[in-house]
Every structure is written in C-alpha cells, then in structure tokens.
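Questions regarding the structure given below will be posed in turn.
The other protein chains are all here in position, but one chain of the complex has been omitted.
Chain naming follows the written order as A, B, C and D, and within any one chain the residues start at number 1.
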Amino acid sequence: MLFSVNQFNWFWETLQSEGKILGAILPRTIVFASWGLGVASFHAFQPTLELNVVGSLTTNVACNLVLGLLLVFRTNAAYERFCQGRQAWGILTVEIRNLSREIQVAIPEKDEYIHSKKTVLLKLLAAFAISTKFHLRQQTPTTELDDWLSAELLDKCRQTQNLPLEISLEIRSHLQQVCQHQTLTSVQQMIVLNQLNHLIEGLTCCERIVATSTPPAYVNFLRKLILIYCCLLPFSLVDALNWWVAFAVAAIALVLLGVDEIGSQMDNPFGDDATDLPLDEICGKIIQGVENTISSVEQESTPTPTKTSNLVEIALRKH
Amino acid sequence: MLFSVNQFNWFWETLQSEGKILGAILPRTIVFASWGLGVASFHAFQPTLELNVVGSLTTNVACNLVLGLLLVFRTNAAYERFCQGRQAWGILTVEIRNLSREIQVAIPEKDEYIHSKKTVLLKLLAAFAISTKFHLRQQTPTTELDDWLSAELLDKCRQTQNLPLEISLEIRSHLQQVCQHQTLTSVQQMIVLNQLNHLIEGLTCCERIVATSTPPAYVNFLRKLILIYCCLLPFSLVDALNWWVAFAVAAIALVLLGVDEIGSQMDNPFGDDATDLPLDEICGKIIQGVENTISSVEQESTPTPTKTSNLVEIALRKH
Amino acid sequence: MLFSVNQFNWFWETLQSEGKILGAILPRTIVFASWGLGVASFHAFQPTLELNVVGSLTTNVACNLVLGLLLVFRTNAAYERFCQGRQAWGILTVEIRNLSREIQVAIPEKDEYIHSKKTVLLKLLAAFAISTKFHLRQQTPTTELDDWLSAELLDKCRQTQNLPLEISLEIRSHLQQVCQHQTLTSVQQMIVLNQLNHLIEGLTCCERIVATSTPPAYVNFLRKLILIYCCLLPFSLVDALNWWVAFAVAAIALVLLGVDEIGSQMDNPFGDDATDLPLDEICGKIIQGVENTISSVEQESTPTPTKTSNLVEIALRKH
Amino acid sequence: MLFSVNQFNWFWETLQSEGKILGAILPRTIVFASWGLGVASFHAFQPTLELNVVGSLTTNVACNLVLGLLLVFRTNAAYERFCQGRQAWGILTVEIRNLSREIQVAIPEKDEYIHSKKTVLLKLLAAFAISTKFHLRQQTPTTELDDWLSAELLDKCRQTQNLPLEISLEIRSHLQQVCQHQTLTSVQQMIVLNQLNHLIEGLTCCERIVATSTPPAYVNFLRKLILIYCCLLPFSLVDALNWWVAFAVAAIALVLLGVDEIGSQMDNPFGDDATDLPLDEICGKIIQGVENTISSVEQESTPTPTKTSNLVEIALRKH
Partner (left out) sequence: MLFSVNQFNWFWETLQSEGKILGAILPRTIVFASWGLGVASFHAFQPTLELNVVGSLTTNVACNLVLGLLLVFRTNAAYERFCQGRQAWGILTVEIRNLSREIQVAIPEKDEYIHSKKTVLLKLLAAFAISTKFHLRQQTPTTELDDWLSAELLDKCRQTQNLPLEISLEIRSHLQQVCQHQTLTSVQQMIVLNQLNHLIEGLTCCERIVATSTPPAYVNFLRKLILIYCCLLPFSLVDALNWWVAFAVAAIALVLLGVDEIGSQMDNPFGDDATDLPLDEICGKIIQGVENTISSVEQESTPTPTKTSNLVEIALRKH
C-alpha cells in the first residue's frame, strides 16, 4: 500500500550519522554561533548602532551567487576527482581481468617451468592491485602481500619507493621470459604488452589524483570568503533576530561549512572515510578473480588439447 | 491548424502518472504538511511569538542557492551515471556486433568442427549479453540462457559468482581452439581479441556503476539539508499564511523531495523502473542481431568460394 | 560606420519565426492565460480573499531555483545528445573518407574482377551513409539507394530490419574476398578492418541516441513542476496585477514552456526540424566524397605503376 | 612593493577596447535606450497608469534565472566549440609532427628517388595545414601554397572543393609508392597510416564545427527572450527611475546583448576576430617544424649509417 512503513525509512536513514561531516564541522559552527552571540550582546547594549550596515555584503545578490556557486562547483570538482579515481580503478580491474585471462588461455602449459611462471604472473597481478591500494594510502603493507610475492621479491619491495611500479617491472620481465619460450604468438604479445601499458596508465592516474589537489590558492580563497561571510552575517541579521541570531548563524554556517567539508573529504578519494572509494571491496573482487583463474590453471595443469594445439602453433611459425 | 487537439496532449501526458516518483514521495510530503499544520496550530494559540525568526535560514539567499544547486547537481550526477550505463551497453552492442560479424565472415567453414565452433561462439555472445543483464540486476537467470549455453556450461555457471566473466573466459578459450586450426590470420586474431577486451571493458564499466554509488556522506548531507529546510520552512511562512502554511510546505517539499527521489532512482540505472535503462529491449536487439548472424551462417554452410579462398590464405601463409 | 544598417539586422533576424517553437507552445500558453483570466475574475468578485497565499510556492527562492536549473539542465542534456549525434556522424564521415581512400589507393587494380570489387565497395560505403540516415528516421528508402546497391542486394535489404548493419556485413564480406586475392598487405587489412569497426561504432552511437531518450520520469516530473508553477502563479500575482495577470502568466509560461519545448525537440536530433542536424547536407558531402573517389578510380583504371609495385609486394611476401 | 604601478594595469587593460564586442552591440543598446526613453515620456504624460504591472515578467525569479542561465550556458557551449576547434588543431599539430618525424627517420635514403619523395611528402604535410586553414575560412589560397605544392598539383587543387582532403589522398598515394620500394617495415607502415587517419579525423572535426552551428531555433528563442525582456524592462522600472530608465535599460541591455554577442562570435572559432583561434600562428609553428625537418633531411642527404642499417633491415626481411 501507499503508506507502508517502508516509505518512512527516508527520515530514519537521513537522521543517521553517516560519515563524519557533522562531527567535523560542529566545533567551527559553535565558534560562529558564539560570534553571533557576541554581536547580539553588543547590539543589546548599544541598540542605537545600525550594525546591519556592516553586513550589507551578505545581502548582495552577486556575492551570494559567487559564494554559492564557487562552493558547489568546488564540491563538484572534488566529486569529479572521486569519479576519476573510480575510473582509474576500473581500468585496473579491466586490465587485470584481461591480462589474467590471456595468461591463462594463451600461454600453453608446455612444461613445469611455464606452469610455474603462469602462477607467478597471476600472483603478481593480484599483488599489483594490493600494492597500489597501499601505495595510494601511503601505507606500508605488512602481511597482505605475503601470499602473492616470493620472499626475495618482498625484501626488494621493502626498499623501493613505488611498489606497484616495481611489480610492473617484475611482470614485464617475467613476460619477456615467457615470450622467449615460444609460447605467445606476436599478436598475443602485442595484446598483453598493451594491457600492461594500460595498467601503468591506471596507476599513474591514481597517483596524479593523490599528488595534485585542487589548487590550494583557490580552496583557501573560498574559505576566506566563507569566513568573511559568516563573520558579517550576524550584523545584517541582528536587528531582526536579536538573540536568535546565534541560532541563525549556526544554521547557515552549518550548511556552508558542510559543503566545504564534503569537498575536502572527497578531494582524496583513496582514504578510509565514508566519502571514499570502497578500495578494499574493489581489491577483494580483483583478487577473487585472480584466485579463480589460478585455481582453473591448476585444475587444467595437464591440458592435452592445448599442448597439441601449441605444436600446431609452432609448426605454423616454423613452416 | 494552429489549434489542433494534438497540441493539448502536453497537458494530458504531463498529468499521467509516469513512474513512481509522486507515489514514493507522497508519504514524506504528508509528514512535512502535518508538521506545517502543527506549527500553524501553535501559532494560532500563541500569535505573539515571532516564529518567523526561527525560519530565517530559509530566506538566506546563499543557503537557498547551495541547497538548490546541490540538489540539481546531484540529479545531474545521477543522470550522468545513467548515460554512462547506456554507453557501456552501447560498447557491448558494438563489440558483439563486430565480433559476430568477424566470426561469421572471417572464419572459413573448413569442416563440421569449425562450423559447430562458430555456432557455439555466436551463441556465447548472446549469452554474454543476457547474463550481463541478470548479473547487473543481481538476479539468477532461470531459463533465459538455456537456448544459448550447453547443459554442461549451464551447470558450471550456476556455481560462479560472475557469470558474464565466466562466459568471456569460455569465448576466449573457444577462440583459442579456433585459432589453432589455422582459420584466422594474425590480423583477424588481433582484431577479435581486442574486441573481446572491449567487451570486458563494457562489463566492468557497468559493474563499476552498480558497485559505486554517489558517496553516501554527500547524499546524506544533502538530505539532512532538505530535512532542516523543510522543518524550518513553516516558521518563516506561518505569519503570512496561517493555516495555509501546511499546503505551502507540502508543495515546496514535493519539489525538493521529488528531485532527490529522481536522483536516487537514477543512481542505479540497471533496474526495472521507469527511470531505468530499457535493458530488456537493448538485450533483445543484441540477441536478434546474433540470431540473424547464426541463421546466415547456417544458410551458407556449404560455402564453396570461401573454401577455396581459405586455401589461398593457407597457401600464402605457407609460402 | 558604427551605425550601418547591417547592425540592426539582429532585430530583424530575431523576430523572424525560426523553427516551430512558438507555434508549438502558443496553444498551451493560451490555456495558462485563460486560467490566469479565470483567477482574475474570481478575484474581482471576491476581492477580500487573500489568494496570494495560495501562490506562495512561486515566490520561494529554492523552488524557483530548482525549477529554473532543472529546466536549463534538461535543455543542456538535450543539447549534449545533439552534439553526440553530430560527433557520431563525424565518425561516419571520417571512416568513410578513410576507408574509401584506403580502398582506392591500397588495393592494386590487378584485373577486372578487383576493379569491379573496388567500385562495389565504394558504392556500398555511400549506401551505408544513406541507409543510416533513413534507418535513424525510421523511414524506408524508396529510390535513393538504387544507384548504390545492386538490384539483388536491394531486394535482400527490403526484408532486413537493420539496413546499415546488413550493408556493413556486405562490405566485410566483399573485403574478405578482396583480401583473398592477395591484394592487401596485413597492415592494410588491419587498418581497413579497424575502420569498419569504427563505422559500426558510429552507427550504434546514433541508434543509442534514438533508442534511449532522457528518462521519461525525469521529463514528466519537470513538466508537472511547470504545470503546478504556472497554475499557482496567478494567485500570487493577482493582488498586484488584477486583470493584467493573464498577460503576465502568458509571458512567464511562454518562457518556461519554450525552454521545455526546445529540450523536447532536440532530444531526437535526427529528424527534419529546424532544431535537428542537417543530415541531408552531411550525407550529401559524404556521397560527393565517395563519387570523387569512384571517378578517380575509373580514371586510373589502367594504372601501370601500381601494377608493378604490386608485384614487388607479392615478391616481398613470397620471399 | 604592494602598491607598484604595475598593479593598476588591470584598469588600463580592462578599459582598452579589446575585440569588437562593444562596437557590435552599441547600436542595439541605443535602440533599447530609446525605447526606455519612449516609455519614460509616456509615463511623464500619463503618471496615473501603473505601467510597472506590464513589466512583472522581469521581476519573476524563475524567468530571470532561465534567461540568465540560458545566456551563460549558450556562451559556454560556444566556448566549448572554441576548445574543440583548438583540440582538432592540436591533433593536426601532433600528427604532422609525428608523421614528419617518421618520414624523416624511418624512410632510409636509398637513392635520389626516395630522397625526392621524402621532400615532397614533408612539403605536402605543410600544405595540408595551410590548406585546412583556408578551407575552414572558406577562402581560396592565392600564393601561400606555391612553395609547398608542385605546379601540376596546384592546378588540380584549384578545381577541387575540399583541398585538404585532396592533399591527403596525394600523401597517401606517395606513401604507397614509397612503401613499394621496400623502405618501410610493416610496423612503420602501420604507424604512418594510422597517423594519416588521425589527420583526417582532425580535419573532419574542424569541418564539423564549421558546418554545424548551435541549433538556430535555440539561439533564436534565446534572442526573442532578450528582446521581450528588454522591452518589458522599462515598464517595471519607470515608476522608480523616471527619465533615468533609459540609462538603466541601456546598461542592462549592454550586459545581456554582450554575452549573446560573445557567444555568436565564438560560435565559429576559425575566423579572424579577436575571439577566434590564432590559426595563423598555429599554422606558422607547424610549417616551421616541417621546415626544420626538411632542412635536417637535406643536411643528412648522404647518410651512410642509415644505408647500411637499411641493408640489415632488408636482410632481416629476406631471411
């Protein structure tokens, strides 16, 4: 029916404290409210002073527009960074899926050496995703990579500054070794190497988002505007509201500071906050896909048809 | 003529209840209207209290701007997701068309084995589209795939978590087998494998849209703004409108909640609603294209010219 | 000079009735004006009723903002569809130019068979453009394709649902036959087949625009807002304007309905209206380019240098 | 120091008459000012008529919003066309640089014939850029191409309608001849032919911008809005401003017409105005790059190392 309880969930969900936006801006809001209270007390003692004259900036339509538009555009610029970060991880997902599929299907399991190489390569792909996550969060992985990298490589990685880049070099060098065993046709090499290039593209795109924030001069100017606006606000309202002015200033500051805070939090979408990308989940899906591929490789470890077809391949190349 | 009945259709169409937007937001609107009524009754008993002071937030130009802009931008962000979803399905359509054309024309029907492989491949392409639809809707296909997949594969698929990805592996492995029968030149292999990569790109793009919603902290903050705005609204209007305030609050809440609701419904464009993509129709067109190709393959099952040309091809490769 | 007659053209051009926007919205505007008149008459008889209370929605800043922004964004979304349609036709133009150039230059005219194949292929390219135009307009071509397709193919095409797709299959199959006559190096095949893939991309992009309109629930909600806004408008103005209210409502409705109408008309950019793409002109240019290429092919029908160079090519391949 | 004279340049620069915007809109502004004067005179004789009632449209928030937003969005759509035009020329620059580099480095100077071909090809690339500029401006080049094209080709070009397209055909056909002399490996051919395809992409993108303006019905409707707005404006202001209304209307019309005019002027970014792309400068840089390459080719006209390496290349191909 039209009035099911379900439809009132909206209120419940809205009131739940999702994220730390309100927590983060509450102290600042209180500061502005106190300022409003201060102005109101001054007004109470000196009611003849026309304080509202001072606040004329806050009633200018163009200034209100510029402040409002800049705030919302800044938030949207941050949201765009969020989307670009997501797309970069989309590229990583696509290329790891494609690379692991090509490695699984295209490399024929001629002997034990190739078989082990395939498993190493697939594990390196999973390690690439995991290490990218830690690299972007500027954390050092502790035990998360132990299952995916050999002990030797792990030691090497501890010293490097750009772990995923190091792993991509490792992938490339293993691919080179596999290619030299006449396993991949030139078409397949081309495709696999292009996929590796795209992997670096995805990684560099993420690094770009982390390294280049919204121009600080822009953000700082916007905050100065908010500060000026909220400081002048009580002057223009005190005549009409008297002591209520503290409440009004708090409410308006809450809106403006909230939008600014959301923008700040979305600026770096690779963190742990509620406004950030679910990197752990995305990584988990990538790893699961690689695990599926590894298990299917091991399952098909005695692939008679592929072996013969590989001979055909070599025969063709030899003609 | 200028005043044909036709031109008044606009009113008729506009009044029809397209979608469930109004139905979904009506209960919330009534809640806000009741709140407005409550404020009006309080005002009727205590007409000396200056309630409009409390509602000063709702007359602040910057706050109105920020609320209005955020609402509309959020809706546009959702609309962009809708468009991206459509584009991803456009990629699927293009690549399935291109892949089925290449499979039909480029693979010469040397013997019965290749002929059956071709049919299997074309059917897998249709199954890819169908399974993507079900995967995105998080449903399990019941009988829709029976015509397109072998019973064996169907069983295997029941256990997998990512059905379209599994099917793409199947396609790749059939392509590998076909390639090993000297049927495709390296150019054609390159093109076909690239098309398969793009197929995964389309799939991953759809999954990305489903997996990553608009940041919840952003949406939640926006809803808190709407809630605060609509709760303070009657205070600023009650002086002028008296009992009419309930009606005014309802009308304004209807607008704001409606825009929020449209944004929510467009956030996941792969569902069944009136705001969603016509996935069934798009899928239907893809399947129809594949069916046409299959029927033309069967029709040309004794293709003498292609056979000879294939010999030329092999001759050329052998030199 | 500064005051040349030329500079007053602006008024003249502006007043000319470009498009059918005004014609289309006039009846609706008159309806709203009559409603305004009705409200005014009621007000004239009952001047003590405070009707302006009912219209408080239309003076709420946030609602005005949301309505205005949604309207303009919807128009811009439609304009974006228009631009995407234009870009898709740009892709078609680029690829037909590139394909016809490659076919003309790269395929050496070894014998009469190849010569005729080249002409057929070039004609098919022109037919692709023409049939795409008719396909997007959901019309059936009558005699426009007679010059470009063989009678046999014309009959076949009459039965198909997707004519350009059928023609692309035909192009691919002719290309396959040409390739089998050792005419194209693998590099040239790769390039030509990729161009064909892009052709399908352009076609599918156009089909996507036709098949998926702006979500109807979104458009319908926006129209409901306009309807409510214009119906409540006279109540808020009647106090001040009296009988002039009909004129004011008509003017405001004209603006809002006009923007809505432009959005509607641009939604499908492949029609015949003044807001639509000049498809006939674009098609004409494509055909002219193909005709130029055909005439230059026929002119060079005894190309001695190309023949020898072809031998070099074959020699190289044979080594 | 903080108060250096430098910092007051802003005023000086702002007051300089950059572009012809003001000159173009001044006559129209005067027309509207006269209209304002007319309304003011009428008001002076009939002060009892409430003219401001007629101008109620100009005080409606939604209409003001729609007008302002449409105007600004239209300007931004035009600016986007400007950017796309710049990007298309960026593509031309990139591809001419890449093509001339490949032609210079990759084609070994085996004999005089190849050497002359290289110079012809490089000159054709410069001619392509120059002729594109003239083609987009719908002018006929007079002597600008004399240095870059042979007299024979110049005659041929005088008859063609699409000069750059003709030159691209010429480039392709020279490349084909060069390829047939065993000079380019298949990899280099692939790269060079792809670059030629991109060149056509850049050209077609420019042509698209010239051929498809912003939908005329949209622009015309917007101008009708400006006309109506400016005509109704004096009625709503005349009560308060009396004779000053002419000045106010002129100022407001100046703003609105100016934004409209900027949009108009940016719509075709390939002209000669101050709002247009610096095509002459861009072309100059492209030509300079080609000239550098030609001079370095002539300088290296006896390249011994390349010759031997070419033999290695041929040897490799022969195996």
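In this section, a residue touches a chain if its C-beta (ideal position, glycine included) is under 8 Å from a C-beta of that chain, and two chains touch if they have at least 3 such contacts.
None of these values were measured; they are calculated from a predicted model.
Checked against the full complex, the candidates A:37, A:114, A:153 or A:227 give a single residue touching the omitted chain, namely A:227.
Looking at D:112, D:152 or D:281, the residue that reaches the missing chain in the full complex is D:281. Considering the whole complex, the residue from A:92, A:165, A:262 or A:282 that touches the absent chain is A:165. By the touch criterion stated above, the residues of subunit A touching the omitted chain are 23-24, 26-28, 31, 53-54, 56-57, 60-63, 65-67, 69-70, 73, 77, 160-162, 165, 168-169, 172-173, 176-177, 180-182, 186, 189-190, 193-194, 197, 200-201, 204-205, 207-208, 211-212, 214-218, 220-221, 223-228, 232, 317-319. Annotation for subunit D: contacts to the undisplayed chain at residues 2-3, 7-8, 10-11, 13-16, 18-22, 58-59, 61, 64-65, 67-69, 71-72, 75-76, 79, 82, 86-87, 89-90, 93-94, 97-98, 101-102, 104-106, 185-188, 190-191, 195, 229, 237, 240-242, 244, 247-248, 251-252, 255-256, 258-259, 262, 265-266, 273-278, 281-282, 288-289, 292, 296, 305-306, 309-310, 312-313, 316, 319.
Everything that follows uses one rule, which is that only the chains that are shown with their structure count from here on.
The chains that touch both subunit B and subunit D are C.
With centres defined by CA atoms alone, the chain at the far end from subunit B is D. Look at where the CA atoms of subunit A average out and do the same for subunit B: the two points lie 23 Å apart. Shared interface positions of subunit C, i.e. residues touching 2 or more other chains, are given as 61, 65, 67, 69, 186, 190, 319. Interchain contacts link the chains end to end along an open line, per the touch definition above.
Applying the touch criterion to all chain pairs gives A-B, B-C, C-D.
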